[in-house]
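Below: one structure in structure tokens.
Excluded from the complex is one protein chain; the other protein chains are retained at their positions.
Take a look at chain A:
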Amino acid sequence: MAGMSSKRLQKELVKIQGTLPPGISLVSADNLREWLMDLSIPDNPIYPPTDTYRLRFLFSQSYPIEAPEVTFLPLQSPERKIPLHPHIYTNGIICLDLLDAQGWSPVHNVESICISIQSMLAGNTKAERPPGDAEFVRSNRSRPRDINFLYHDPSV
């Protein structure tokens, strides 16, 4: 399995270092376990074009059979906020079907995940946090993959 994840990530890295869609850029991929990507959102007043959001990807040895762990990472400098969205908690955890075990497929990749998250933000009309955000952020000790999200509002 170890060979599988590193060979595939190596291929993805070569492709990503070539071209990426607008608003998506690679920050670092110093090893094949953790990658940082920056995201900006076009045409949505909730997310000013000057704002950039940082995604952290953590890959297990079983990638791509197993989904990577993808969260938003807050930073002071350069400033990276957690985007306001009814499926994104203040601690950076994202509730998105393709990232959990039920919705994941090994044909997804770093680029397609970035595109999905970028379009989930671009299409958002609600400048708000998920219900129960404060309580979840205070009490959650689980890794994102172990959380059973309730998809309370699939329309968002």
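Just so we're on the same page, contacts are C-beta pairs under 8 Å (C-beta built on N, C-alpha and C of every residue); 3 or more make two chains touch, one makes a residue touch a chain; residues count from 1.
Operating definition for what follows: contacts and distances are computed from a predicted model.
Undergrad: Of the options "Anaphase-promoting complex subunit 11", "DNA-directed RNA polymerases I and III subunit RPAC1", "NADH dehydrogenase [ubiquinone] 1 alpha subcomplex subunit 12" or "Eukaryotic translation initiation factor 3 subunit I", which is the UniProt protein name for the chain that has been left out of view?
TA: The chain we cannot see is, by its UniProt record, "Anaphase-promoting complex subunit 11".
Undergrad: If the hidden chain were put back, which of A:Asp38, A:Asp51, A:Glu66 or A:Asp133 would touch it?
TA: In the complete complex, the chain left out is touched by residue A:Glu66.
Undergrad: Could you please point out the chain A residues that touch the chain left off the display?
TA: The list for chain A reads 1, 3-4, 7-8, 11-12, 62, 64-67, 101-102, 104-107, 109.
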